[in-house]
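Shown here: the complex without one of its protein chains, the others still in place.
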Amino acid sequence: MIRTDLGAGRGKALPAPLPFKIPSATLRELVGIPPCLHCNPDTDSEEPPMQTLDLALDRDQAFMDEVARESGQDLKSCYQCGNCTAGCAYTQDYDIPVHQVMRLVQLGQRQAALSCRSVWLCATCQACTTRCPNNIEVATVMDVLRHMARRAGYAPERLVKTFADEFLTSVARHGRVFEVGLAAVFALKSGKPMQDAGLGPAMLSRGKLSFLPHTPGGNGKAEVAAIFERFRNRPAPHHPATTNSEDE
Amino acid sequence: MRIGVMVCHCGNNIAATVDVEAVAAAAREFPDVVYATDHMYACSDPGQKTIEQVIRDLKLDGVVVASCSPRMHEVTFRRAVERGGLNRYMFEMANIREHVAWISLDRKRNTQKATDLVRMAVEKLRVDRPLTPKSFDVQKRVLVVGGGVAGIQAALDCADGGLDVILVERRSSIGGIMSKLDKTFPTVDCSVCVLGPKMVDAGQNPRITLHALSEVEEVSGYVGNFEVKIRKRTTYVDWTKCTGCGACQEKCPSRKVPDAFNENVSFTTAINIPFPQAIPKRASIDAEHCIRLTKGKCGACEKVCPTGAIDYAMQDEFVTEKVGAIIAATGLSLFDHKKCGEYGAGRYPDVVTSLAYERMLSASGPTAGHIKRPSDGAEPKTVVFIACVGSRDRSLNRPYCSNFCCMYTAKQAILTRDHIPDSKAYVFYMDIRANGKGYEEFVRRAQEEYGVEYVRGRVAQIYPQNGKLVVRGADTLLGRQVEIAADLVVLAVGAEAAKGAPELAEKLRISYDAYGFFMESHPKLRPVETNTVGVYLAGACQGPKDIPASVAQASAAAGKVLALLSKDKLESDPQIALVAANRCIGCGKCERTCPFGAIRMRELRDGSQRAEVVETVCQGCGICSVTCPVRAIQLQHFTDSQLLAEVNALCRTWDETSES
Partner (left out) sequence: MSARLGYYPGCSQSGTAAEYDSSTRACCKALGIELVDVPDWTCCGSTPAHTVDHHLAGALAARNLIQAETAGLDCVATPCPSCLSALKTADAHLCDAAYKAEVERLLGRAAPGPMPTQSTLQALYEKVGAQGVAAQVKRPLTGLRVACYYGCILNRPPGLMAFDDPENPVAMDELLNACGAEVVPFPFKTECCGAAFAMPRLDMMQRLSARILGMAQNCGADVIAVACPLCQMNLDLRQGQVNAAAGAQYAMPVPYFTQLLGLALGLPAADLGLAKLVLPLAPALEAAAARAAEAEAKRQAKANAKNGGTPRNQEDAPCA
């Protein structure tokens, strides 16, 4: 469970481990403790971390089917070559490298796959999809796992989720994203209001800050609002694999 | 007529979905059928013996066997029928396995269909006639296409067996890819030292006629009597006068010709002998780069040649050879790494292919065996090998494994550590395929004795930085992205069919697969034969394989050829076209439509024309029979009457069953 020098970066010393555990992910981020490998405070697991896997009984076939159905990808053709991880721009921040996320799906390990940080830190930059020798759309699978993680109530990267949520809220409200509004709301909700404060003057002096939303003229705003309304009220999926909360 | 019918169970293959006893019972009622039985395995020894016995005991005139595809056992049963005392063509086969039992689980419908097929076979048999094959002389000569190690081995074996061999090689020297290798796995033998004596043998053997810088232009004829037109491309050098002294090469001013033998790592001259051990050791001119041939200037080689062998006016020559059999041994080419954008698509000079690296390792190569970075000539200290480039890759349409890359990569890594003791070698691999004798031990040696670092994972990207190449890959066993700054990167490029393989296959009338590799008759039981009688396969042209396998296959192909041509005469297939001269009106349409040129128009004494079939050339395709407006030309054993008998039988049965 304890991370040693993995992901520390060249030459940078890790902060000394604290004598107590900080339960909240937000608090941990505020205090400045980087996300911990193999340790996810959002899930309460009492099982030993490297528990022996029964290949028949510990496999969630419904989960595997759901991933296949939603992503349209057949992970049987993945031979774990690692090309995706090799080209992944974000792997340094992942807790589980992308090829291992695929392996978790291949082995039907629902909780491990959906609770990891990696699926939230994937930018769908498509390096993996482009290079997969078996033509698997790896980024699509990561996207789908993120959808399923949301539905299952996992959100180990709180700010990533907040950003996406606030972006879509802005779109739902205005028909187009109101950049300044989004930045303001995010600054408040992130608990790091000063992070981008330094950019203010540069943006202001160059007229990059529009303090009013650019609302489309016709029915666009209403139609977009209606799309979101229908999305919010969509019927819950019938898969037993997805429970917990609906997201927004 | 007295007909016997045997319906086979084929174990469970047929019996599971067809009621074979019912089929036999129905057959008993068919006209002229005096005997009908079912049998567990008709093709087995007891099955065949039963057929022979029944023919004799019941004085049968013909036999129908309802079983598998004729492609499996038609020959078997024809022989059995012949042993029983009948003409082998008084036999019909109804395919109730591949055409019935294996395509449907509906027992009732299957049984009906099987019964119909047997009925059709019986009706055809009733109008079958005995046919007699003719025998014809064979040429005790064999054509070997391709002068790599497989072609050379096949040629030597055939020559040893007493056959005359025509060896045709596309390049100006034989030797193929093996002649480009430095050392071979797993023994680390010097490649050309091992191959050289064989090459010399092939060049000097009195039974072997070597046509280098030549290609097969056209093939006609049939097994035992192929006629092959060979294009001998012009070398612009009279090889009867050239001694291979090399003076021309020294004086040639055109020095920037990409050296194909050295995988374009270096340059050669327009007139050259490709490598020191070349057979034939003769010079040839690359016309595209020759100043004299392109601009009309120079002529240095002509001036210095001590024997006056240079001939700028030389043209391609055509030679026709008659052979009894053909062995295709055209080898392979390598995947073009320029298709891999992530490895630089050929833009980075220090990313080389395995074969280019092999040339660098070779003492007779462009760097005299010193490993040097192509970019700056410096000795590399970190060499990274990347496996599976253009193999096991669906996205590049190369899903297959190329068979030898794991092994040659281990070899090259070992040689690297040998040449440069303070170097580091890394191999990025997905799996290690080391299944030959001593192969696994060899790969272990690379890791344990030579300290080659094997990293399990692919490489996503190579990019230049500060004079080195950063190789970014993954170690999937550790679960991390990894990278290494390499001085030189060697790509283990995969095997592809040789350039022009499909075109040659068309000429030889053999099949090839989606990747251009020639198709064997049966992947397990007939790996060196093709579906075209008389044409055999040897070496990597059939599929990627290493040297021991190529040599073994070459000897196997030679064995087949020696067996084929061990007889003085071969039998021709009597299922060919025949002209009823009294019906023929001499319109000549059949002659024009025959794709094999097997029909000739003959003039009678009264001046009228009649078509005549050249029996030995006819392949029995039947196109003439369809073309003839008066039905004068008929395909024996598939005449109009015979085919119509089958059709009528089917229609009649359908009438009967629909009425009931």
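The first chain written gets the first letter, and so on, giving A and B; residue counts start at 1 in each chain.
The rule is simple: a contact is a pair of C-beta atoms (placed from the backbone, for glycine too) under 8 Å apart; a residue touches a chain by one contact, two chains touch by 3 or more.
Computed from a prediction, not measured in an experiment: that's the story for all the values here.
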Review point. Taking the complete complex into account, which shown chains does the hidden chain touch?
Key: A, B
Revision key, fill the gap. Per the touch rule stated above, subunit B touches the missing chain via residues 251, 253, 291, 297-300, 303, 341-342, 345, 347, 463-466
Exercise for review: Determine and list the subunit A residues touching the chain excluded from the picture.
Suggested key: 70, 89-90, 92-93, 121, 123-127, 129-130, 137, 139, 143-144, 146-147, 150, 157, 159-160, 162-165, 167-168, 171, 175-177, 179-180, 183, 186, 190, 195-196, 198-199, 202-203, 206-210, 214, 216-221, 223-224, 226-228, 230-231, 234, 247
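Note that in this section only the chains that are shown with their structure count from here on.
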Point to revise | Complex interface listing, subunit B residues touching subunit A | key: 342, 388, 392-396, 430, 456-461, 472-476, 479-482
Check your understanding: What residues on subunit A touch subunit B, complex-wise?
Key -> 6, 77, 79-88, 91-92, 96-97, 99-100, 127, 131-135
